[in-house]
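Notes follow once the structure below has been shown.
The other protein chains are all here in position, but one chain of the complex has been omitted.
Then we have subunit A:
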């Protein structure tokens, strides 16, 4: 799967591989401490943010997205 920024696709693939492994093998089993993908994610993010600006994609600020979407899950 490609990235919205063509130049970011390789970075995205590396990050995705790392994340998918961590998600299935650690996070879902309750070991969410420690994210081995932090560096990969940062590099990938910088690239994506740039591509979004260049393509002028009107994304609502992430600060708005979180609280306003009204997560309704109950914490245990």
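FYI, a residue touches a chain if its C-beta (ideal position, glycine included) is under 8 Å from a C-beta of that chain, and two chains touch if they have at least 3 such contacts; residues count from 1.
Keep in mind that, in the parts below, contacts and distances are computed from a predicted model.
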Checklist line | Candidate names "Signal peptidase complex catalytic subunit", "Sorting nexin", "PLD3B protein" or "Beta-hexosaminidase subunit beta"; UniProt protein name, chain not shown | finding: "PLD3B protein"
Note to self: Touching residues of subunit A against the unshown chain: what are they?
What the structure shows: 1-5, 8, 12, 15-16, 19-20, 23-24, 27-30, 32, 35, 41, 44-45, 48, 52, 55-60, 62, 65-66, 69, 71-76
